[in-house]
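Presenting chain A:
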Amino acid sequence: MTIFAEKKQLVAPGEVLAEGSYFPGENTYREGNKVYASRIGLAELVANKLIVVPLKGCYTPRVDDFVIGRVVDIAMSGWNVDISSPYPALLPLSETPASRAMAARKDLTLIFNVGDLVMAEVIAFDRTRDPLLTVRGRGLGKVSSGRVAHVSPAKIPRLIGRKGSMISLLKKATSCEIIVGQNGTVLVSGRQPKNEQVAAAAMYMIEREAHTRGLTDRVSEMMNRELR
Partner candidate 1 sequence: MNKPEVKLVDENGVRLDGRKLDELRPIKMDVGVLDKADGSAYIEQGKNRIIAAVYGPREAHPKHIALADRAVIKCRYHMAPFSVEERKSPAPSRRELELSKVIRESLETSIMSEVYPRTSIDIFIEILQSDGGSRCAGITAASLALADAGVPLKEIVAACAVCKIDGKIALDPSDIEDKQGDADLPIAFMPKSGVITLLQMDGSLTEEEFNQALDIGIAACKKINEIQVEALKRKYISVKEQAEERHEPQEAKA
Partner candidate 2 sequence: MSTTPQQPPIGKIEQKGIVDLLAKGLRIDERKLTDYRDLKIEIGLVQKANGSAMVNLGKTKVMTGIKIELGKPFPDTPNQGVLAVNAEFVPFASPAFEPGPPSEGAIELARVVDRGIRESKAIGLEALCVEPKKQVVIVFVDVYVLDHDGNLIDAAAISALAALLTSKMSRYEMDGEEVRTSDELVPLPIHNEPVAVTTAKIDGNMILDPCLEEELVMSSRLTVTTGRDGSICAMQKGGLGTFTDQEIRQAVKTAIEKGKEIRETIRGATAGR
């Protein structure tokens, strides 16, 4: 059993990660006795499983994900929502809070209209059908204000940080409310536009340098400098 890639080594598709009975995890595949990377990213060994943390990639929905999407069309009994994924999502009328659902049965635009931003949760998705969303739940529903930023979904884990450490840092330093959708859409709202700007700048810095060391310190330093 040999491992060819070092921890957090930058690997390209087709590069050998290891030889032997390792389990091929996300963004890797096994051929014969070797495990290869299938996407550009950072190699990691988790227990006996080899994975590549991707640096690029589209958003693939997962059940229970919190997402922020844009209503693009009114369907038969629901709304088509763009969640920046190759799979268009559907928010059925039945997945909105009960009282309003009754009233709006005649006119769906009473609840959401084309162009509205909604905070939702993925309740169903598999290989054979498009994702289903719900807005029944605390903190879900139409977005009324704030600044929208789009971050590559592959970088969202880094933006949130271990146990939310990175995102907490941003919230504290900028005094902004920051809501992060797993699909890469982020909502920022602060009292001053300058704070929102710095929060956005911090997010883009994290997106760009997600694969580097010492990122937390540099982000912290940048925010303090800008908000002095």
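For anyone wondering why these and not others, all candidates are chains of the complex that A comes from, given by their letters.
Just so we're on the same page, a residue touches a chain if its C-beta (ideal position, glycine included) is under 8 Å from a C-beta of that chain, and two chains touch if they have at least 3 such contacts; residues count from 1.
All of these numbers come straight from a predicted model, not from anything done at the bench.
Q: Which candidate among 1 or 2 is in contact with chain A in the complex shown?
A: Among 1 or 2, only candidate 1 touches chain A here.
Q: In their shared complex, at which residues does chain A touch candidate 1?
A: 10, 12-16, 27, 29, 31, 36, 38-40, 54-58, 60, 86-88, 127-128, 154, 208-209, 211-215, 217-218, 221
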